[in-house]
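Shown here: the complex without one of its protein chains, the others still in place.
Chain lettering (A and B) follows the sequence in which the chains are written, and residue indices restart at 1 in each chain.
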Amino acid sequence: MTVQLAVRDLTVVYPAPGGGAFPALGPISFQIEAGTFVCLIGPSGCGKSTLIRLLGGLQSPTRGQAFLGESVIREPSRRVGLMFQDANLMPWRTVVDNIALPLELAGVSPVARTQSALALLPKLGLSAEFAQSYPAELSGGMAQRVALGRVLIQEPEVLLLDEPFGALDALTREQISFDLMHMWSTGGQTALMVTHNIHEALLLADRILVLSRRPGQLVADIAVTLPRPRRISDSYRDDFGVLAAAVRAAIQQT
Amino acid sequence: MHERILPKPMTNSSLPPVRTGQSWSALAAQFAPALLLLALLAAWQIVVWLQVYPPFIIPPPLAVWQKGVEVIADGTLWGHIQATMGAVVAGLAVGLAAAVGLGYLIAKNRVLDHALSPLIAAFQSAPVVAYAPLLVIWFGSGLTSKIVTSALIVFFPMLMNTVVGINSVPTALRDLMRSMQATRWQTFSKLEVPAAMPVLLGGLKISASLAVIGAVVGEFVNANAGLGYLINLARSQYDTPLVIVAVLALTLMARLLYSGVRLLENHTLAWQKRDRPQWK
Partner (left out) sequence: MLRKWVLVALSSVLLLTVSGLRAQEPVPLTFFMTFVPNVQFAPVYVALEKGYFAEQGLNVTVEHGDENVGVDLIAAGERQFGLISGEEVLKARAAGRPVVFVYEWFQQYPVGIVYNADSGLASVADLKGKKVGIPGRFGASYNGLTALLSASGLSESDIQLEPIGFNAPDVFCMGAVEAAVVYINNEPLQIQQRADAGQCGAVKNVAVFPVATAADMVSNGLVTNEQTIAEQPDLVRAVVAAFNAGLADAVNNPAEAYLLSAKYVENLPLDDAFRSALETAAQAQTAALEAAPDRAAVIESRAALREQLNAAFDPAVVVQFDVLLNTIDLWDADQLGLTDDTSWEQTAKLLVQMGALTEPYTLTGAYTNAFLPEAAQP
């Protein structure tokens, strides 16, 4: 299998307010094979979001390197789609225009990009009647679906998801992560998702990386051996419980 | 449609429209402005009848009406309105362009911000009325100094609003644009401009009225035409009704400009109409 994402001795150190250094992340090394879904779990402030920003090319490391395929990541790439905890929709754009934004920036014609966005709505679980709605009229879950649509429309090879459903209520969250898994399984992207939720991680991931407290370092790399396709009811399986316990143990050990 | 009468505050907090049924209070609310106007006219007429002041201090409404009809009919008023309007529009255009341009640079450049902010704060506190006579010396008489006065009075609040507007663009949206490989121009046109638009339009509403004040100040100091000039002229001729007619024309002009910006705002910020912006 080819390696899609890799980090080598990646380290981020900020200058501390009173002088001195404030280590925020690493050193950390790991690699992710193409087409796999990896979840990243760790305590608050361990540098998970920093890691996502580094991989997304929004930030440079102090030491070490991050790779997208063979090349060092220095700036955002069209092959990578980023999604955050906040939907970050533009309030002055309609649902369709928000989803179509990446195509608009890439110079795709208005008709073509609107068609693409409209075609995406059912897959996102959004009813067409919301196509011309503004973000302020959407629920949190719907807004995240739009944000997901904005990522998927550029057909990225890699999805970087920073707690995308963290702000949603439990029921919505379960449904939307299940929908995400479905979309991923048909799209074949490589995905790295930050989450706090062990249950969610087990349901989605092929591997779970557990990070230590700040500065985050890799403390466990757990393979999720549950068969696919998965169902929500899989959480009642015995091996699900065993894996959950393993992940929890790894976290508590940090 | 429930139109707001009083100017909204600078920052835009459009509350959802109040829904009124066909009740008595709704009917009253609808006709209240007209009724109030009638009451004011009546009070005015009563003051005239009671001769609290001689008619040359407070002329009867009818005299003002007749004067208004007269100067409208012979084209005098329209000529002066055009002169003032020309200065207002030109002043607004110049002031806005300069303020938005410099404001954007200041918002984007920390060094420029630190260098210019104290200077701007100082200049902003100087009332235009105080140095308007100097503008006449520097820019000569006539249209130029009127436009400069108008542009200057518009410049400072608009500059502040531009800086605030551009700075208020959420970092998360800037990151989003970067992650989508947006060019500098795309970030400007598709993020910064629309995101700053509510604050910019808020500033424009204030500026529209200020531009009228600026032009009139310029006309007071020195001019050959315009409503400010007409007021001076009427005063020098002891024509109080004409003074009132000109003041009313100015009020109407400022109000129309304000409404124009409101229309623009309703059109541009349609997304705000339905609810508050999602991000704060």
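Assume a residue touches a chain if its C-beta (ideal position, glycine included) is under 8 Å from a C-beta of that chain, and two chains touch if they have at least 3 such contacts.
Computed from a predicted structure; not experimentally measured.
Contacts of the undrawn chain with the visible chains, over the full complex, involve B. Interface note: of B:Val64, B:Ala223 or B:Val245, the residue touching the hidden chain in the full complex is B:Ala223. Shown as candidates are B:Val136, B:Ala195 or B:Ala211; the residue that touches the absent chain is B:Val136. From the set B:Pro33, B:Pro55 or B:Gly260, the residue in touch with the chain omitted from the display is B:Pro55, counting the whole complex. Residue in contact with the omitted chain (choice from B:Asp175, B:Asp239 or B:Glu265): B:Asp239. Residue-level contact of chain B with the missing chain is found at 53-57, 133, 136-137, 140-142, 221-224, 232-233, 235-239.
As a convention for this text, only the chains that are shown with their structure count from here on.
Computed from the mean C-alpha positions, the centre of chain A lies at a distance of 48 Å from the centre of chain B.
Residue ranges on chain B touching chain A, taken from their complex, read 170, 172-173, 175-183, 186, 190-191, 194-195, 197, 269, 271-272, 274-279.
Only residues 53, 56-58, 75-78, 80, 82, 84, 86-93, 101-102, 104-105, 134-137, 143, 154 of chain A touch chain B when the two sit together in their complex.
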